[in-house]
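A single protein chain has been omitted from the complex, and every remaining protein chain is retained in its original position.
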Amino acid sequence: MKDDKTVFGFWIFLMSDAIIFGALFATYAILHGNTFGGPGGKVLFDMPFAFAETIILLASTFTVGLAVMAVNSAKVKKALAWFAVTFVLGATFVTLEIGEFSRFIASGNGPQRSGFLSSYFALVGMHGLHVTLGLLWMVFIMIQVSRRGINKFNLSNLNSLGLFWHFLDIIWIFIFTIVYLMGAIGI
Amino acid sequence: MGVKYKIAILSFLFLLAVAGLVLFFYSHSAVMLNPQGFVSLHERNLMIIAVLLMSLVVLPVFILTFVIAWKYREGNSKAKYNPGLVRLPIYEVLWWSFPFAIVAALGVITWISTHALNPYKPLQMQSAAPSITVQAVALDWKWLFIYPQQGIASLNFLEFPVNTQVAFKITSDAPMNSLWIPQLGGQLYGMPGMSTQLHLIAQRPGNYMGMSSNFSGEGFAGMQFTAKAVSSSEFTSWVNTIKNSSSTVLNVAEYEALAKPSQNNPISYYSSVVPNLYNWIVMKYMTPVSSSSTSAGTGTATSTSTST
Partner (left out) sequence: MMSFIFGKLTLSAFEQSPTILAAVSFMGLVGLVVIILLTKHKRWGWLWREWLTTLDHKKIGMMYLVIALIMFFRGGVEALLMRGQQSISVGASTGFLSANHFDQLFSSHGVDMIFFVAMPLIFALFNLIIPLQIGSRDVAFPFLNAMSFWFFAAGAMVFNMSLILGHFAATGWVAYPPLSELAYSPGVGVDYWIWALQLAGVGTLLAGINFLVTIIKMRCPGMTLMKMPLFIWTALATNVMVVFAFPILTATLGLLFLDRFFGMHFFTAGFGGNAMMYVNLFWSWGHPEVYILIMPIFGIFSEVVATFSKKRLFGYASMVYATAAITLLSFTVWLHHFFTMGGGADLNAFFGIATMLIAVPTGVKIFNWIFTMYQGRVRFTLPMYWFFGFIATFTLGGVAGVMMAIPGIDYELHNSLFLVAHFHTMLIGGVMFGLFSGLYYWFPKYTGFKLSEAVGKWSFWCWLIGFFLAFGPLYILGFMGATRRLYHYSASTGWQPLFIVAGIGSLIIAAGFILQIAQMFISYRDRKKNIDLTGGDPWDARTLEWSIPSPVPEYNFAIIPEVHDRDPFWDAKQKGVMATAGRAYEDISVPKNTSIPILMGGLAFVFGFAIVWHIIWLVVAALLGGVTLLAWRLSSVDTERVIPASEVERMDSELRQKIAA
């Protein structure tokens, strides 16, 4: 009964989080042409790079799925292993993203450059921040599970983390399509 | 018990009557109920129609509430008590549909009037009126009115011929403001990097109160101006007086000095204005090319585009 409530509550939280992203997407949609003499997406975005990021995140959503399945069949070691793989993939994703951001900033195209770049950094950065928080959460949960095993207290927590990760993956699919793909072809 | 409620109801009615009297007393000075132009007249009439239509629902509600509450008060044992009466489908259909019908009527009126009174649209009056253009720039904290056809400008004062359509273009080189001359018609926002439009006409000569109605900071209370409607010959002589006076030329350098924040500026005039100043003011927020420092020395405003 309690877990039922928690997971339902977490769904609602994700919905409200989706609305925050919705607001940022709307902002990006309105500002993406406002380059104020600066470069647009067509010049800036490196498609193979963004594609690599996408593949890594997709892979991590697959591995987190395997981890949650292992949790639900009470296989602690297997779950920990898959969480570890997911963590490495997620950390790689964040590192790549930070790399991309610092390249943009180094070439004078930081978030202060134009309305377009502000909205780009806010949207993609917000996603990156979520992934980072997810990683912290994952470390915490891995420590807990390795010390105490899987119990009624962390089970709903584990399931919620799984949901969170899938959610971030879906958001990224939208970012990849709307920001990178459409940006690269100049829509 | 009963007396107390009667006193209450009577005093409430008395209050309403007082309110009505006050409204009547003030109706001559309530500029909006006393319109002086085509637009404001239509907007006033629209108010009256809307209020009358809504009264069809609101008055019955008002009366019913107090009559029913009084009739079915606890002390009144003569009234029927029927706790089972919790649904009356016909009635419920009635009070879904009746307000809906009123809103539908209002909706039709809204659709038509919103298109008719669209501030962007030149006025459609029976007799075609001549037209002049005024470019209004909201500054911290004063109004600059540029007359592009006449090549002059005025600060915190607006003069224009009566029975002539005034086509405003409005922008701001400061926070958002709103240009409002209540006796002539509705308002429109002026925003930096944007140019909005408003069409008004005065059908009687006079001095009308004008202001910014959207709060824009510390000196906001002083953003008032007089909008003076005069005969066309008076207007022409007013323009000529300014043109021939030795008042300042409004070039970019002069403009930038003027645009600095200041409060309660006196009325002043500019005998000539560099061409395209208004467009330059709008465009400097749109593109980085014509930033304020580049063209200040030349004395002529550069413009990358005409009106937006």
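Letters are used for the chains, namely A and B, taken in the order the chains are written, and counting of residues starts over at 1 for each.
Throughout what follows, contacts are C-beta pairs under 8 Å (C-beta built on N, C-alpha and C of every residue); 3 or more make two chains touch, one makes a residue touch a chain.
If you're wondering where the values come from, they're calculated on a predicted model, not measured in any experiment.
*Asks:* Of the residues B:Ala167, B:Met209 or B:Val239, I need the one that contacts the missing chain.
*Replies:* Considering all chains, including the one not shown, the answer is B:Met209.
*Asks:* List the chain A residues touching the unshown chain?
*Replies:* Residues 4-6, 8-9, 12-13, 15-17, 19-20, 22-24, 26-27, 30-31, 34-36, 38, 111-112, 114-116, 118-119, 121-122, 136, 140, 144, 153, 157 of chain A touch the chain that is not shown.
*Asks:* Over the whole complex, note the residues of chain B touching the chain we left out.
*Replies:* 5, 12, 15, 19, 22-23, 26, 29-33, 40, 42-44, 46-47, 50-51, 54-55, 57-58, 61-62, 64-66, 68-69, 72-74, 79-83, 85-88, 91-92, 95-96, 99-100, 103, 106-107, 109-111, 113-121, 140, 174-176, 178, 180, 182-183, 185-189, 191-194, 196-197, 209, 211-222, 224, 284-286, 288
To be clear about the criterion, only the chains that are shown with their structure count from here on.
*Asks:* Any idea which chain B residues touch chain A in the complex?
*Replies:* Residues 287-289 of chain B touch chain A in their complex.
*Asks:* For a test of understanding, state which residues of chain A touch chain B in their complex under the given definition.
*Replies:* The touching residues are 36-37.
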